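Complex shown without one protein chain; remaining protein chains in place.
So, subunit A:
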Amino acid sequence: MRKIVQVVLMATLTMSSSMALAVSPKETLNIALQAGATGFDPAKISDFYSLQVVENIYDPLMTYDYLARPYKLIPNTIEAMPTITNGGKTYTFKIKPGIYFAPDSAFKGKKRELVAADYVYSFKRMLDKTINSPQSYLVEGQFVGMDKLEKAAGNGPLNYDTQIEGIKALDKYTLQINLTHVNYNFDTILAMPSFGAVAREVIEANKANTNAHPVGTGPYELKEWKPGSKIELVANPNFRKEVFNFKGNPKDPVSMKVAKEMHGKIIPQVKQVNINIILEEQPTWLAFLNNQLDVVKIPQPALRDALVMNPKNPTDVKLAPKYADKGFHLQPVKQLETTFYFFNMDDPEVGGYTPRKIALRRAIAMAFPRNETIARIRRGQAVPVEYAIPEGVAGYNPNFKMGVHFNPAKANALLDAAGYKIGPDGYRTQPNGSPLSVQLATGSTAIDRQWNEYWQQAFDSLKIKLTFKVGRWSELAKANREGKLQMWGMSWSADYPDGQNFMQMFYGPNKGDANFSGFNLPAYNKDYEETLKLPNGEKRQKLYDKMNRMLAQYQPYIFDDTRIWNYLAHPDVYGFKPNPLTTYWRYIEIKK
């Protein structure tokens, strides 16, 4: 009998120890993304979905305080914030010793420590023509001596062994960056996930597909990636010891609660992140309600079901009682973004800077029922954009109003005054009598159709023919770069919380990169260049106001709205406080 008990006990112990090695459900975070990642090489990607994963695998030098609002930059892999000398042109970073990359065969069984040379290599990669980084514009022309190195490489790969003054390792742990000119946002640029450190030996060992083989020093490593289906991350066993010590804001009870819940806990508490790619909104919502997802961004169609809105202000929301009773946490977050439609300023019909061309664009802007789309499509969970820089970003001016009213009657009168006469077929012609037709680029989803119906109504009210160019995002982006689109809608989210990141979208020389419309007004360009020499302050703000007025007057863009994302978490999720500049995965805990 005693032997039997011993056997049973042994079996139980064996089972429990083997279970302890596996990740238990309470240590697993299940979430959904609306689109698949395109890859995980920080120099090669720029899409929102891939960057979220990359942020958790690689470490930039700095990151954002999880709870601080306004957003605050803090050291990540460095001992303290950089020392800035030489009139703001030299940045010196001291990297913390004892930070290790996740295990990889390229390291031949040895633990590989993060050193300053890794950042030198990683930053140079951003400007390697053979990599063709979509984020290269952020550091193009910034590093002293980099132009010479790029020129020497021609269209081939850079010689990474050539030392340059602009990015150099002074010793094993000291990184020094020398800029060609002062850039007040340089530290925030380096905090972007794309500027995480890669190990040269890993990149060289996986040259054929660096996107599928990410190895970094971040809290997680890639376990499995099924493109378009799922991504699984597991905790990096070599991750340094980090403790949650963020302070809450007394004015924000949620941040105080999170700070209390998580204080002193080791990061990350979640040992595995399962990212499900769910394209449709209804299955995402149902998966959350069925406990298959721990956190969800409430899909737009479910907003009215999930939220109780203040009749006087729909952005003031509470969770509907049936969900509040289940203990779900609601966290509305106004995004650091502007959504907009833009005109191709080089297009012979809608582009140009003459009063007639401006009148056409202004009339189209005045006919678009922005408040109605906010109410019907966004379900009230967005605010109209009245300034090119959104709230929460340095340089935002809450008192500025773009001044474009929804007024189809006046828009029609304006078109009459500008000479766009109504022809015998009931549609307007151009002032020279030739036919007038505008083409709007669009996707093919049901939500795109909803937007297009409002646009069709707007153009019908102006008696202007509207056609649609339907295509996938990548195809339309290519067509736009080639100047083949007339009008298209998209959004711009802050890469870093400074207005310059938004105002650069309208700077003439950025045409083909972030300047989607090709707007090129000498007066705007001159003022923009002036703002680059100024820190955030009154002088820069005045210039930003003037530049915004130019945008309203010349109407290269129709500014639309800034969305409010309402996150919902199950009651067993602790430490949850969404931050538009950093993911929450590593900072939360799940107690199932």
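By definition in this document, contacts are C-beta pairs under 8 Å (C-beta built on N, C-alpha and C of every residue); 3 or more make two chains touch, one makes a residue touch a chain; residues count from 1.
The rule is short, and it goes like this: contacts and distances are computed from a predicted model.
The UniProt record for the undisplayed chain lists the protein name "Oligopeptide transport system permease protein OppC", from the options "Cytochrome c oxidase subunit 3", "Histidine--tRNA ligase", "Oligopeptide transport system permease protein OppC" or "Probable glycine dehydrogenase (decarboxylating) subunit 1". Only one of A:Y100, A:F468 or A:W565 touches the chain withheld from this view, namely A:F468. In the complete complex, the hidden chain is touched by one of A:P70, A:P237 or A:P311, namely A:P311.
When the missing chain is restored to the complex, the residue among A:K44, A:K94, A:R379 or A:K511 that touches it is A:R379. If you put the hidden chain back, the residue from A:A394, A:L414 or A:I588 that touches it is A:L414.
On the side of subunit A, touch with the chain left out of the figure occurs at residues 280-282, 285, 299-302, 304-305, 308-314, 320, 353, 355, 358-359, 362, 370-372, 374-376, 379-380, 384, 386, 400-410, 412-414, 416-418, 443-450, 452-453, 455-456, 468, 470, 523, 542, 545-546, 549-550, 553-554.
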